[in-house]
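Apart from one protein chain that is not included, each protein chain of the complex appears where it belongs.
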Amino acid sequence: MIFTSDNWAGAHPAIARALDVNAAGFAAAYGASDLDRKVEQTFNRIFDREVAVFFVGTGTAANSLALSSINRPGGVSFCHREAHVIEDECGAPEYFTHGARLVPVDGPDGKIDPEILKSEIARFPEGFVHAGQPMAITITQSTEIGTVYTAQEIAAISDIAKAKGLPLHMDGARFANGLVALGLSPAAMTADLGVDIVSFGGTKNGCWCAEALVFLDPAMGKDLPFIRKRAAQLFSKSRFIAAQFEAYFEADLWLDLATHANTMAARLQAGIKASSGARLGWEGPANETFAILTHDTARALRAQGAMFYDWNLPRSKRGLLGENETLARLVTSYATTDADVDRFIDLLA
Amino acid sequence: MIFTSDNWAGAHPAIARALDVNAAGFAAAYGASDLDRKVEQTFNRIFDREVAVFFVGTGTAANSLALSSINRPGGVSFCHREAHVIEDECGAPEYFTHGARLVPVDGPDGKIDPEILKSEIARFPEGFVHAGQPMAITITQSTEIGTVYTAQEIAAISDIAKAKGLPLHMDGARFANGLVALGLSPAAMTADLGVDIVSFGGTKNGCWCAEALVFLDPAMGKDLPFIRKRAAQLFSKSRFIAAQFEAYFEADLWLDLATHANTMAARLQAGIKASSGARLGWEGPANETFAILTHDTARALRAQGAMFYDWNLPRSKRGLLGENETLARLVTSYATTDADVDRFIDLLA
Amino acid sequence: MIFTSDNWAGAHPAIARALDVNAAGFAAAYGASDLDRKVEQTFNRIFDREVAVFFVGTGTAANSLALSSINRPGGVSFCHREAHVIEDECGAPEYFTHGARLVPVDGPDGKIDPEILKSEIARFPEGFVHAGQPMAITITQSTEIGTVYTAQEIAAISDIAKAKGLPLHMDGARFANGLVALGLSPAAMTADLGVDIVSFGGTKNGCWCAEALVFLDPAMGKDLPFIRKRAAQLFSKSRFIAAQFEAYFEADLWLDLATHANTMAARLQAGIKASSGARLGWEGPANETFAILTHDTARALRAQGAMFYDWNLPRSKRGLLGENETLARLVTSYATTDADVDRFIDLLA
Partner (left out) sequence: MIFTSDNWAGAHPAIARALDVNAAGFAAAYGASDLDRKVEQTFNRIFDREVAVFFVGTGTAANSLALSSINRPGGVSFCHREAHVIEDECGAPEYFTHGARLVPVDGPDGKIDPEILKSEIARFPEGFVHAGQPMAITITQSTEIGTVYTAQEIAAISDIAKAKGLPLHMDGARFANGLVALGLSPAAMTADLGVDIVSFGGTKNGCWCAEALVFLDPAMGKDLPFIRKRAAQLFSKSRFIAAQFEAYFEADLWLDLATHANTMAARLQAGIKASSGARLGWEGPANETFAILTHDTARALRAQGAMFYDWNLPRSKRGLLGENETLARLVTSYATTDADVDRFIDLLA
C-alpha cells in the first residue's frame, strides 16, 4: 500500500526490457543516434505536427529550461500558487533564469483563475521597469492536487496569454494522467488550445528517467541545444532516454499506464466516499486522491503498512480540516494494484 | 570499428541486468532508498573513509556542481588548457557558478605544469578585487588526451593548492581508466594526495548514466543537497543510478572494464607504432589513442568502416602534423574488441 | 507642489558644495582615499562600533548585495508583501543572488507580522530540499508606506531571526526618516536590536547618489569587496560618494533634513485630517502621506500644479477606497516647503 508518490514505483517491465534490448552495440552520442531520431518522429506523430523535442533528466529541468528558453530581463511568470514549479523545485526555475520570478496566482481546485490571472498581470504595466515584465504563463496538467484543466479552461488562459503576447507553458509531469482524464489527443490538449511548450513527463508514469521538453512551434526551441548543454542536461548516452520513450509510446503503453493510475485513484475515491473512516478533501480525475483523516486513523493505517504523505495544506484550504485531522495525499501509479486499494479501503472501515 | 568515443557504447550487460532486477517494487524517491544508502556505503568502502556522495546525471553536472560547492565571488578556477571543463561544457561551470571563471594553464601531455600553475595563480594577488580571487584547481584523471597524472604529479599540484588554501577537484569522467593505469586504490589516487572533490564517472565505462560527486571530506558537501536540487539534478527514481553503480562495483566490474579499455588502447598504440601507415601523436596509458594519419589514410579507413574523430589540435601542438595530415582520436571502451583493433591495424598496413 | 517622490529633489546645497570642494586634487581611486577612510570612521562613530561600510550607487544595489553576501543555494528571504525589494526592484535581488527567492509576508501598516512570519518560515522545514531554505529576513525602515517599526517590533522580528539562525537586514533607503521618527540612535535602532546589515540610504534625503551597505559585524562583510566589484558597484572616484556622506553627517545635517521631511508630512497629514476635501488612508510618522481623494479632486489638484502619484493599493487594502476615489501618495523631502504644503491644503479645501 505505497501511496507516497508515483515516483516510488520503479520502471514498467516493457521500459526495463527496452533498455536491456538497446544496451548492446554502438550509437551516436549526445542525441544524434537513429533511435533518438526515431523517437523524435514519434513525438511529431503524437502531437500531430512537427515539434522540437529535447530529452532532459528531470521534470525540474524541463520546467526550468522551458522558462530559460523564453527568458526576459526582469521577467515574471505566472503560475498557480500551489504549482510544483513554485513550491517544490528549490528555486530551480529562478536559478536557471538568473532570477526571473514566479508570481503565484490563486484559483480553486489547484487551477489558475483567469480573472485573478488578469489582475495579477495588470500589476506589471508595460514598460514599467520597477515592477519587471511578464514573460510567461505556466499551468500544470494534471495539477498538483489531482484535478485537471478542461479544454475550455486551458483556452481561457491561453486567450489571456495571447492577448498579452505571453508564451503558455504546460508542466506535464503528469501529462498522460491529464490526457486520459480528458480523453483528448495530445494536440487537442496543447497546440490546438494555444499551449506553446510542454514539459512532457514519462518518469511518474512508468519510466526510470524520461522527460522531454516539447516546443509545439519548433522555432521557439532554436536556442535549446545550447541552453540544454549549458544546463548540464545533454546526456551522452541519450538513447537510454530514447529507448524508454520508444517503449513508452509502443502500442499506447503510456495511455494504458495513465488510465490504470487514474482508475486506481477513482477506486480509492469511491471507497473513501463510501467509507465512514475518512472523507475526500476534493475529487479529481487524475491519479491523486486527497483524504481527510483523523491523526488516529492515519496512524492506524500506517501501522498496517499504508504509506502516504500528509499534505501541506495551503492557507486558503485550512478550513477543510477539523480538529485532529490531517490531509492524506494518496498517489496511485501504473504499479498500484486493486488489492492495494481495496486493502486500504478495508482498513479505513 | 567504432572509436569515436567511449560514450558511443551502450550499457554493459551486468549494468542492464541490474536495472531490470530493480525495476519492480517501490522505493523511497529522491535518493532516500535502501539501495541508495547501500551504494553510498560502497563508496565509503572504495574510498576507504566516510565520504559524501551525490548522484547526478552527467559529467558536466558533476563538474559544475563541484565548482558551485566551493564558489566564491570573482572566483577563478585553474584547469589545463585542454580540459573538458573549459573546452567542452558550453560554459556550464561558469553558468552554474554565475560567472566564476576558468583560467587555462599550460603543461605538456595534457597535464598542468606546476610552475606555470604557480605563475598563473600569482596573477591574482590576495585582496586585489579587479582580478578576482582564486577558488579552486581542477585536474582531469585520466586526461582529455589519454595521459595520466602520476601520484607524484598530483601531489605537486596538491601542494600548491594547499599552500594557497584552494580546494583540489578531480574530473574523473575517466577515473577508472586512470586508476587502473596507475594501479592505485581510489584513496591513494585522491584523498591521500590531497584531492578534495571527485567527479566520479561511470557512464564512459559501461553505465547508461551514472555519475557521482564525491566529497572526500563530507563537511565540504554540506550544501550539496540544495545545490543539486536547485540545479535540477536530483532524480526522483534515484535508484536507477544506484542500481547501475551497484552492478558497477560488484566484483570489481568497473576495474575490469577500465582495464579492458586501456588494454585495447595499448594494443592500438602498439599496432600503430609497428605500422608504416600512421604514427602516434603521443602515448598514454588510458583509453585514448592519438594517431597521425594522412587525410587519404583517414578517408580510406573510414571507407572501410572505421569511425573516429579528427582531434582539434591546440595551437601549441600544431607542429606535430605534417602537410596533409590529421590527428585521429581513437577511443576504446569496455565494448571494444580485439577484432576491432586488429582490423583497424590491418587496414592501416 | 512636487510630492511625487523624495528622489525628485536634487542635492542639498551643503552636499553640492562638498562635491565642489573635493573636485580638485588627486586621491586614491576605488575607495582607498583618505576621505573614504575618514567617512568610514564616521560610520563607526554613528553606529557606535566598528562596522564594515561599502559605498554603492543605488538602493537596489545595496539591497541586492546585502542579500548576495548571505546567499544560500535554494535560499529564501522573507520581506513584507509591499516591500520595495519585492515590488520595485525589477527582480534585482533575485538576479544578483542567482535566483534566491523573496517570500512576501503579510502584516498591517506595511510591517511584517511576527506570527505570520513564523508561519511562513515554517513552510521551509530544515533540510527539505524541495522547498528551499530560509536565508534572511529583510525589513524596511521607514516602510514603503510611511510607517515606522518601533524598537519593540524590530526586536520581535529579530528574535525570530535569531531563533532560526537567519541574518536580519534592514532596507534603510529612508533610514533617517525612521530614525528621527523614533528618536533613537542608529545603534539603538539596529545593532542593539539584532539587525545585522543595513542598506543605508542618503539619496532620498538630500544626496545626489550616496548609498552605503553597512555590516554591523564586519566579519559578515568579508566577501563584499569582491561581491561589490563583481556587481559593477565599485566606483573609481569613490570619493564623490564619500564627499556627499561627509557633508551629510556634518553637524547632523542628515537628521535635520529627515526631521524636516517628516515635519512636512505631519503638516500635510494634519491639514488633510482637518480638511473636508480628502481623508487620510492611514497615518505614519515618516515622510510619506497617503490621502484618499476623489478622482475629481485629484484632477483639480494637478491642474493647479500639484504633482503626486496614485498609489497602487495592494488587494488587502482595496476596501479603503470608495467609488471614484484614488489613493494619492504624497512624499515630502528636505526640499519641501511649508508654502508647498499649505498651498496644497488650501487647494484641498
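Order of writing sets the labels: A, B and C. Residues in every chain begin at 1.
Note that contacts are C-beta pairs under 8 Å (C-beta built on N, C-alpha and C of every residue); 3 or more make two chains touch, one makes a residue touch a chain.
All values derive from a computational prediction rather than experimental measurement.
For the chain missing from the display, the contacting residue among A:98, A:237 or A:329 is A:98, taking the whole complex into account. Considering the full assembly, C:92 is the residue among C:53, C:92 or C:345 that touches the omitted chain. Within the complete assembly, B:75 is the residue of B:75, B:110 or B:285 that touches the hidden chain.
Shown as candidates are A:12, A:204, A:229 or A:267; the residue that touches the absent chain is A:229. Those residues of chain A that touch the chain absent from the view are 30, 68, 72-74, 98-99, 127, 129-130, 132-133, 223, 225-230, 234. Residues of chain C that touch the chain left out of view are 2, 4-5, 7-13, 15-17, 19-20, 22-30, 56-61, 64, 89-92, 95-96, 98, 203-204, 208-209, 226, 229-237, 239-240, 335.
In the full complex, chain B touches the omitted chain through residues 73-76, 87-101, 123, 129-132, 312.
Just so we're on the same page, only the chains that are shown with their structure count from here on.
The two sequence copies chain A and chain C touch through a face in which the numbers common to both exceed half of the numbers used overall. Centre-to-centre spacing of chain A and chain B amounts to 34 Å, using the average Cα coordinate of each chain. Separation between the centroids of chain B and chain C, computed from CA atoms only, is 50 Å. Each chain gets one centre point, the mean of its Cα atoms, and the points for chain A and chain C are 41 Å apart. Residue positions of chain C with contacts to 2 or more other chains are 73-74, 98-99, 129-130, 132.
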